[in-house]
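What follows is chain A.
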Amino acid sequence: QAKEQFFPLLSYRTGPYAPNGTPWANGKQDYLKMINARDGGINGVKITFEECETGYATDRGVECYERLKTRPGVTLFDPQATGITFALTEKAPVDKIPLMTLGYGLSVAADGMAFKWNFPYMGSYWTGADILIQHIGKNAGGLDKLKGKKIALVYHDSPFGKEPIPLLQERAKMHGFELQMLPVTAPGVEQKATWLQVRQSRPDYVMLWGWGVMNSTALKEAQATGFPRDKLYGVWWAGAEPDVRDVGEGAKGYQALALNGYGTQSKVIQDIMKHVHDKGQGTGAKDEVGSVLYTRGVIIQMLGVEAVRRAQERFGKGKVMTGEQVRWGMENLNLDQKKLDAMGFTGLMRPLSTSCADHMGSTWARVQTWDGKKWNITSDWYQSDEQILKPLIKAGSDKYLADKKLTRRDAADCQS
Partner candidate 1 sequence: MEQQNIVLNVNGIEVIYNHVILVLKGVSLQVPEGGIVAILGGNGAGKTTTLRAISNLLAGERGAVTKGSIELRGERIENLSPADLVKRGVVQVMEGRHCFAHLTIEENLMTGSYTRTSKGEIAANLEKVYNYFPRLKTRRTSQAAYTSGGEQQMCAIGRAIMTNPSMVLLDEPSMGLAPQIVEEVFNIVKDLNTKEKVTFLLAEQNTNMALKYADYGYIMESGRVVMDGAASDLASNEDVKEFYLGVGGGERKSFKDVKSYKRRKRWLA
Partner candidate 2 sequence: MSTKKIGDVILDVKNISLRFGGVKALTDISFNVKEHEIRSIIGPNGAGKSSMLNCINGVYTPSEGSITFRGQTFAHMNSRQVAEMGIGRTFQNLALFKGMSVIDNIMTGRNLKIRSNLFMQALRIGPAQREEEKHREFVEHIIDFLEIQAFRKTPVGQLPYGLQKRVDLGRALAMEPQVLLLDEPMAGMNVEEKQDMCRFILDVNDEFGTTIVLIEHDMGVVMDISDRVVVLDYGKKIGDGAPEEVRDNEDVIRAYLGTSH
Partner candidate 3 sequence: MLYRENGQFKTSYRADQQIFPITQDRVGIALLLAFAFIAVPLLASNYFYTAVLIPLVIMSLAALGVNILVGYCGQISLGSGAFMAVGAYGAFNFFVRFPGLPLIPALILGGLCATFFGILFGLPSLRVKGLYLAVATLAAQFFSDWMFLRIKWFTNNSDSGSVSVNHLQVLGMPIESPMAKYLFCLFLLVVIALLAKNLVRGAIGREWMAIRDMDVAASVIGIRPMYAKLSAFAVSSFIIGMAGALWAFVHLGSWEPAAFSVDISFKLLFMVIIGGMGSIMGSFFGAAFIVLLPIVLNQFLPALLGLFGIEISTAGVSHAELMIFGGLIVWFLIVEPHGLAKLWSMGKQKMRLWPFPH
């Protein structure tokens, strides 16, 4: 048996979400290729991977999971879809394989004491929504200025789109703004009625919580109904190139959260260029390297690799880690700025450190603005408000545990 750490890659390159799924998947693959080419693997353990097409469909995702989870040296799963995450959340504890859901998935899973196997690294829908409100407040001249204002939420009518609602309601209560909810039926190609309603109720701000084609359609409809684009704010899943590219000038002024940095300057992207693309081994087109979702893919895979590295520190360098060991690594990750700089991730993300209780590790994001041709980071880092999130997460995870008749992990379990 060769020493190989296996990374299963669930992805979708067909169907309605392909334009967003593809760069994401490419980034994930390229990083692994780069690690193999540059470092010869993780402390000598070669990385293998296999991609499985889910088409964003839950049942196919489950099949992929079942197929790939039995591979020797399987590391962790990144389902790339909220629906699949829900299904796998039930299965992962049984199979003892961790799930990484960077910036998506179950918001309550940040509570590592309840969700031992889920890792919503770097932020969840709740942190995103929280930061978005902070930013809107800031633009309005202070959160207190939101009183009496109206904010509309145009969201993908699915668990993905509905997750942020509890948090937004919490914030609405706090600041006294009115929250108008406008669901859009998936995949979101027809939004005329939604935007007519926006035009009628004239909200001060609109939050866009879409994925895939829904985003560009929303921007086009905003343009068609004359809603000012600079009053339109998107989540980080509505802030990549495919979302705005074909709207072009029409989306100028649109702001969206930036979970991660991007661009081709950073060292890690340069390394990928050098070790992968220049050798003709790039997974996708060269010009998408360094784009928003591509870079997110790179970060996800870096975190996976680092988790393995961390696990090796405890369980034996140069060994293939099991899912359980990787889980420990994920839970005890500590990437400070120095490490990030060393790995070439400067400017792409904030330091991240996890613990048994905190599976998110970092709750920061910035805001970017589309200038008609490209995205530009236009704000400093925001951090979501612990005070609001904590109780919500606690309540949610308590309910989850009660429903499942499970108990919270104890300190002993945290050592394992």
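To be clear about the criterion, contacts are C-beta pairs under 8 Å (C-beta built on N, C-alpha and C of every residue); 3 or more make two chains touch, one makes a residue touch a chain; residues count from 1.
Quick note on selection: all candidates are chains of the complex that A comes from, given by their letters.
Predicted model only: the values in this text are computed from it and were never measured.
*Asks:* In this complex, work out which of 1, 2 or 3 touches chain A.
*Replies:* 3
*Asks:* Under the stated contact criterion, what part of chain A meets candidate 3 in this complex?
*Replies:* Going by the criterion above, the answer is residues 11, 13-14, 18, 22, 25, 51-53, 55, 57-60, 62-63, 66-67, 69-70, 82-83, 86-87, 89-91, 94, 157-160, 162-163, 165-166, 183, 185-186, 283, 396, 403-405.
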